[in-house]
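Rest of the complex left out; these chains stay put.
The chains carry the letters A and B, assigned in the order they are written, with residues numbered from 1 in each.
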Amino acid sequence: MAQVDPVFEAAPELEIAAWLNTPASLRLANLRGRVVVLHAFQMLCPGCVLHGVPQTQRIHDLFAHDEVQVIGLHTVFEHHEAMREASLKAFLHEFRVTFPVGIDRHANGDGMPLTMARYAMRGTPTLILIDRKGRLRAHRFGQAEDMAVGAQIAQLVAER
Amino acid sequence: MAQVDPVFEAAPELEIAAWLNTPASLRLANLRGRVVVLHAFQMLCPGCVLHGVPQTQRIHDLFAHDEVQVIGLHTVFEHHEAMREASLKAFLHEFRVTFPVGIDRHANGDGMPLTMARYAMRGTPTLILIDRKGRLRAHRFGQAEDMAVGAQIAQLVAER
């Protein structure tokens, strides 16, 4: 009798207004076969600046890029005027962030951006893991420990 | 024969475009009798965000405000577009900075602001200590250790 995989939810596609740190746009649909680490942050969120962003950079530095695609998602849902693209660019430069970052698109007005809403995120920082088949495998709001994050990503990498 | 105090340089006056976290403007000339701790920072300078600003907040929290006046000085000399007043306001709010902050004034154009130039600062973070008589007593670029900073301020407080 055939082994049936557990059923996981498909990860919703990203809605990005602009990309930084990457020559080309990224789409989840094109990343099948790789593990995707999606880190939602705001450049003026202390938990992101002090913990989430440096942790995500460590993920980007540790794992092979043909196995694991790290994506930062700038999900501005407050202080919109304070975190425009020019400020984000300077932030990424000064804090030496080298992984691709997409600016989450707003439909209209200044509320929660589209990707953030699709994923029903509760705030920032949020860490989301998507497996090689494009399925949501982890969704964590707040701080996660490096060892557990490293182990969970490696486990997804090991799935063939 | 009379003991002569060492001669210290008078601290130049501040040139501030706008004040935050204070109901009234602050002038060094009006702060004689108090020790002044001047912390020059930029909201997107990692050494400021991770070290200098939290240390300055600890100074503000530790010392009596009628003995020690803490002043943040936002000395933007790069990425001007990225660190406008709206961004600074959000930064102070999110990082729970409660000491008064003055935005260092630019003469014209976008180079080094006026107070930063008057003090011949080399960059951010810079910590400056001014004694009860308005004289420059310490000027430090980069990170300083909490214990040494606490000791030096207490020493100035003890001078009557």
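Everything that follows uses one rule, which is that contacts are C-beta pairs under 8 Å (C-beta built on N, C-alpha and C of every residue); 3 or more make two chains touch, one makes a residue touch a chain.
Every value quoted in this text rests on a predicted model; they were computed, and no experiment measured them.
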| item | value |
| --- | --- |
| Given 2 placed chains, full-complex copy number | 4 |
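In this text, only the chains that are shown with their structure count from here on.
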| item | value |
| --- | --- |
| Superposition of chain A upon chain B: rotation angle, C-alpha, nearest 5 degrees | 180 |
| Geometric centre distance via CA averages, chain B-chain A, whole Å | 37 |
| Residues of chain B touching chain A in the complex | 44-46, 49-50, 78-79, 81-83, 86-87, 89-91, 93-95 |
